[in-house]
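Only one protein chain is missing from this complex, and each of the others stays in its spot.
Letters A and B mark the chains as written, and numbering starts fresh at 1 in each.
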Amino acid sequence: MVKYTLCMREHFYVFLPVVCFVWQIAMIILFGVFVRYDEESDAHWSEHKREKNITSDIENDFYYRYPSFQDVHVMIFVGFGFLMTFLKRYSFGGVGFNFLIAAFGLQWALLMQGWFHALDPADGQIKIGIENIINADFCVAGCLIAYGALLGKVSPVQLMVLTLFGIPLFAVEEYIILHVLHVRDAGGSMVIHTFGAYYGLTISWILYRPKLDQSKRLNGSGYHSDVFAMIGTLFLWMFWPSFNSAISDHGDGQHRAAINTYLALASSVLTTFAISSLSAKRGKLDMVHIQNATLAGGVAMGTAAEFMITPYGSLIVGFCCGIISTFGYLVITPFMEKYMKIQDTCGVHNLHAMPGVLGAVVGAITAATASESVYGHEGLVNTFDFKGKYAERTPATQGGFQAAGLCVALAFGIVGGAIVGFILRLPVWGDPSDDNCFDDEVYWEVPEDEESIPPILEYNSHMVGKYADRM
Amino acid sequence: MVKYTLCMREHFYVFLPVVCFVWQIAMIILFGVFVRYDEESDAHWSEHKREKNITSDIENDFYYRYPSFQDVHVMIFVGFGFLMTFLKRYSFGGVGFNFLIAAFGLQWALLMQGWFHALDPADGQIKIGIENIINADFCVAGCLIAYGALLGKVSPVQLMVLTLFGIPLFAVEEYIILHVLHVRDAGGSMVIHTFGAYYGLTISWILYRPKLDQSKRLNGSGYHSDVFAMIGTLFLWMFWPSFNSAISDHGDGQHRAAINTYLALASSVLTTFAISSLSAKRGKLDMVHIQNATLAGGVAMGTAAEFMITPYGSLIVGFCCGIISTFGYLVITPFMEKYMKIQDTCGVHNLHAMPGVLGAVVGAITAATASESVYGHEGLVNTFDFKGKYAERTPATQGGFQAAGLCVALAFGIVGGAIVGFILRLPVWGDPSDDNCFDDEVYWEVPEDEESIPPILEYNSHMVGKYADRM
Partner (left out) sequence: MVKYTLCMREHFYVFLPVVCFVWQIAMIILFGVFVRYDEESDAHWSEHKREKNITSDIENDFYYRYPSFQDVHVMIFVGFGFLMTFLKRYSFGGVGFNFLIAAFGLQWALLMQGWFHALDPADGQIKIGIENIINADFCVAGCLIAYGALLGKVSPVQLMVLTLFGIPLFAVEEYIILHVLHVRDAGGSMVIHTFGAYYGLTISWILYRPKLDQSKRLNGSGYHSDVFAMIGTLFLWMFWPSFNSAISDHGDGQHRAAINTYLALASSVLTTFAISSLSAKRGKLDMVHIQNATLAGGVAMGTAAEFMITPYGSLIVGFCCGIISTFGYLVITPFMEKYMKIQDTCGVHNLHAMPGVLGAVVGAITAATASESVYGHEGLVNTFDFKGKYAERTPATQGGFQAAGLCVALAFGIVGGAIVGFILRLPVWGDPSDDNCFDDEVYWEVPEDEESIPPILEYNSHMVGKYADRM
């Protein structure tokens, strides 16, 4: 049966090299035409500094944001990557394909986001600095969330296509939400999580595999793969305060965003443990919940983290999210699989979709109820950027626009996912057969297991691996 | 036998959810009443900045401490968490319960430490900023150290109770040492390590299990669990300079604390390897030593890191600690278990107690011998905070107070541990039976092992897992 699958793939196996090569060359050409350093990363900085009366090198935005950038970078590559190693025989695919599509996606995102947000009108070029590369990582996160819904069921080429379309969808959606609607969403509850999750879920729905239980022997975790996944969980959990504060305002904005996220996450952990233990026979805890639902508080603080939501407000958000998310794993994911034909490998609906929507609602309410007595006049103007043509906008109006932003994110996720889903359904991408999902053997050279090291003197070739017959 | 244990637990299995829920709700209420943003994380920062003539956002304390905070955060969750995954079948419990109690503890610590250190007399509220959340992480570290002594032998509810009492004990002890005695202990040799270790060891002594060897088949490491534990070791080791410098003085204080800790840790590594190799037959190295004793230099620099202990002074401290700590694993831990009835799973006596006491002594000596010729007048005043009502204190007196601080830490650890130990001995907490210690099966849904994936065509249900009979 393995043999059959591999034969089926045989015709397509040059796809991945071709896609990687051609797209990377395209990136180089487009970067050559469009991308340059911004004034803070250009060697003319010393002149620029003098012009603007900047007295110290430490005023370079690099020093405000670089530590957060590195934390975000760890979340994207180790956080998402290792969170997806939980399947007992798909750890290579989890961390490896995450690596591939993130590395492609961030280049593509620099271009797409650059055209929408960082185009220098003087020369038509994109000027990049530290904030752009953080935003590129954010943009990639949307596609990695979508990957979570599809883990183990798609080929790397399909993932590249998912990313190719996902990045521009993200960039347009982000442009509409942040610039046209002037919505605040520094940590991306809407822009990143809601969009990414519905994008992936819609694709998963279209790629529904009725016979997926032919692979069910592999659709589960192992003892060590669960510990590997905890690496991902913890790096996401620990660095989420950096995620939500990375591009918020200098000074109190970043400071407050970090504290609020820190608190919401802590609160999520307790309610996740509570619901997980309550739901199982004999009160046993389930690693799937601990690996995922503990993070829901970070997702849900994506919009409101920089607002004056108060410390206890953050705890309440985390409290609710831990419950909702764990409940999702217990009830909603099986329901969706059975009745809605949506197979969601990592449960992104529970970790990103629901907490993302909740975060958007929390953000809208917090914005709508903002007042000068709480923020101070300057604080209100700075936090919501009520400047220029938005100088007259009131918090209540802002709340309405925040809610509108959520609708845009949902629409882009679902409609975009439907279109891309149909493209990915074409029978040309070399996806695994139903009985070979969740199996690294299909796309990777998998070593024989270490258990099979024979004693020195008894070494002979037919004992090398218990998987030998499968290769 | 497993069945028996699980039955015994059956009556208690709603404890964990109830504890998590009720305590989290209590946190929310208490935060609602007491906790607000401080002036640097509040939206009024721009007004505050103008009042205080602060010219740049980068002067916000966030930018001085956030990178160190994130490193400390990694130490708490990945460092301590993965260090405790070394047992072959208790990795879930090691990293998972560490996650739970740290997430609860940091909230509780914000309150308890806030009441003692950050209460705004104007409105009776706790104002939190970056320094408070670092301190909360520090406070949690004390309880996680105590967990190390108890690893595998207690239930999660017991750990929550240990944390519930440990945090206020810590906060009071810290208040007495740092504020009443005006002792310097930026990295917490006394406040964190000595207290935490004796707190855990005393509890372990009271919870002594004479028949623990019924679980000895599980009380050991596996090849992969030892590698997982090295993740914890290395993140603790690498980020310890941030731990000891996180809340020390801006400028040279943080700079010097990081360098001293960096050097002491390097020195510990060499003596640990030396003693480990020397002690074993055929010079073989023992992973337990490498995972733990290499960190002793960081513990022992907790007090003196910000002092002018000189680079070679730091190396000497690390040198001694590596020897003492490894020696502890070889001789003292078995002795304590056999003759003193103290079962210390992770050897916290060797990693935290002895180096912590040594660090306090080193700190006292270094303080007592401080002079204006070495520090400069201003440097001496800044380093030891000889200001206000302490303006007249001399280095020699300071040395005496430092020594007194150690006694306070010991007293709180031992007396507090005794009280909490008796509480935890009540037969209501659902702890594992003697033959089920160190086993994740008791509290977690453990997947069948990955080795048991049967070949595709031979799949049948009775082969699923070698642990099937144990579940």
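Heads up, the rule we're going with is that contacts are C-beta pairs under 8 Å (C-beta built on N, C-alpha and C of every residue); 3 or more make two chains touch, one makes a residue touch a chain.
The model shown is predicted, which means the values in this text are computed figures rather than measured ones.
J.: Thinking of the whole complex, not just what is shown, which of B:G283, B:G388 or B:P427 touches the missing chain?
T.: With B:G283, B:G388 or B:P427 as choices, the missing chain is touched by B:G283.
J.: Tell me which of B:F21, B:Y199, B:Y262 or B:W429 is the one touching the absent chain.
T.: Checking each option in B:F21, B:Y199, B:Y262 or B:W429, the one touching the absent chain turns out to be B:Y262.
J.: Which positions on chain A touch the chain that was left off?
T.: Contacting residues on chain A, toward the hidden partner: 6, 9-10, 12-18, 20-21, 23-25, 27-29, 31-32, 35-37, 40-47, 49, 56-58, 60-63, 66-67, 70, 73-74, 77-78, 81-82, 85, 89, 91-92, 95-96, 99-100, 103-104, 106-107, 110, 128-130, 133, 156, 224, 228, 231, 443-451, 453-457, 459.
J.: Touching the missing chain, which residues of chain B?
T.: 1-2, 56, 58-59, 63-64, 67-68, 71, 88-89, 217-218, 220-227, 230-231, 234-235, 237-239, 241-242, 250-252, 254-256, 258-259, 262-263, 265-267, 269-271, 273-275, 277-278, 280, 282-287, 290, 294, 308, 310-312, 315-316, 319, 374-376, 378-380, 382-383, 435, 449, 451, 469-470
Throughout what follows, only the chains that are shown with their structure count from here on.
J.: Please tell me the distance, in whole Å, between the geometric centres of chain A and chain B computed from their C-alpha atoms.
T.: Centre-to-centre distance between chain A and chain B: 31 Å.
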